[in-house]
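A single protein chain has been omitted from the complex, and every remaining protein chain is retained in its original position.
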Amino acid sequence: MTAAADTVSILFFAAAADLVGAERLQLSLAGPLTLAELQQTLFREYPPLAAQAKFLMWAVNEQYAAAQTKLQAGDTIACIPPVSGG
Amino acid sequence: MTAAADTVSILFFAAAADLVGAERLQLSLAGPLTLAELQQTLFREYPPLAAQAKFLMWAVNEQYAAAQTKLQAGDTIACIPPVSGG
Amino acid sequence: MIQLTHAAIDPAALLESVSDNQAGAVLLFLGTVREFTAGEQTSHLNYTAYESMAQSSLLQLEQEAAEQYDIVRIGIVHRLGELSLGEVSVAIAVSSAHRATAYECSRWLIDTLKQRIPIWKQEHYTDGRVEWQHPGMDPNAVAGSLPGLNQAADALRSNLPKEQA
Partner (left out) sequence: MIQLTHAAIDPAALLESVSDNQAGAVLLFLGTVREFTAGEQTSHLNYTAYESMAQSSLLQLEQEAAEQYDIVRIGIVHRLGELSLGEVSVAIAVSSAHRATAYECSRWLIDTLKQRIPIWKQEHYTDGRVEWQHPGMDPNAVAGSLPGLNQAADALRSNLPKEQA
């Protein structure tokens, strides 16, 4: 679970993990990247995830985050499908 | 607590018992009587109770009752000041 | 479970009594003895009831709630006698398939109980004052006419003439 200095982690939960086929991806940052850009890249690689895009929420470092959020090395991004606790 | 066949019992609770100086009265019925008539008689005998008349509720045989209710021998009437359970 | 009790209320037992596989929501309301009311400090409370009527009107309350709300089970326990600070005076548990119903029914039950069930609270303040709680009535008017209850009670008999037959 330790991340290299130039990477970000992406966590997938519940059905999002099923759609991607993984609970966690580790990505190298080749340069500045926004959350929106990361999402677009993920959607290209994982069409089943893209099909549910409008339902997904995203968090950066455990806070819900807007698409324009700038990502930094070491960030933990989470792909959060509609929650159903309670 | 047993009542003679021709009497009614009147119960007073909380501050109403304090105002009357009793928790229970036993009355002989000399003939047909409504709850309203009984109330008027009580108010004449107990002016402190009469002063609070507008706040009191009344029950006959454990059901809140309207003033025109006709009383019968063996009935239990209750004088119920504003309740404060809960 | 509809009950008046002089013993401490056990919320866990009440919750158990409304537990049901058809319920997705359970709501438990507890009334507890608060230390300060409008700046006055309470030492303890004493609850008294017209017990037989309180019992039957609580059963009536349960039945009316069951007719109005789509609930699974209801439990109500009201404590009587002397209560210390923090103790539970009333516990109302409701279970239902969905939570909206539980909130509505629970609120209706406690609001209606407080309007209708013949139970009375006597506040004992730390300064020694003792006061019946009768919403709407002036406590001074009532307290001023205390004629020494209990000597009179039950001994008093009167024989009232019939008014206008």
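As written, the chain order gives the labels A, B and C, with residue 1 at the start of each chain.
Simple rule for what comes next: contacts are C-beta pairs under 8 Å (C-beta built on N, C-alpha and C of every residue); 3 or more make two chains touch, one makes a residue touch a chain.
Please read these numbers as outputs of a predicted model, since none were measured by experiment.
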Review point. Looking at the whole complex, which visible chains does the left-out chain touch?
Key: A, C
Study note, to complete from the structure: Out of C:M1, C:A97 or C:A141, the sole contact with the unshown chain comes from C:A97
Point to revise | Where the missing chain touches chain A, by residue | key: 11, 13-15, 17-33, 37-38, 40-42, 45, 48, 51-52, 55, 59, 62-64, 78, 80-86
Practice item. Determine and list the chain C residues touching the chain excluded from the picture. Key: 11-12, 15, 19-37, 85-86, 95, 97, 99, 102-103, 106-107, 110
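Criterion: only the chains that are shown with their structure count from here on.
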Practice item. Taking each chain's centre as the mean of its C-alpha atoms, give the chain farthest from chain C. Key: A
Practice item. Could you please state the distance in Å, as a whole number, between where the Cα atoms of chain A are centred and where those of chain C are centred? Key: 54
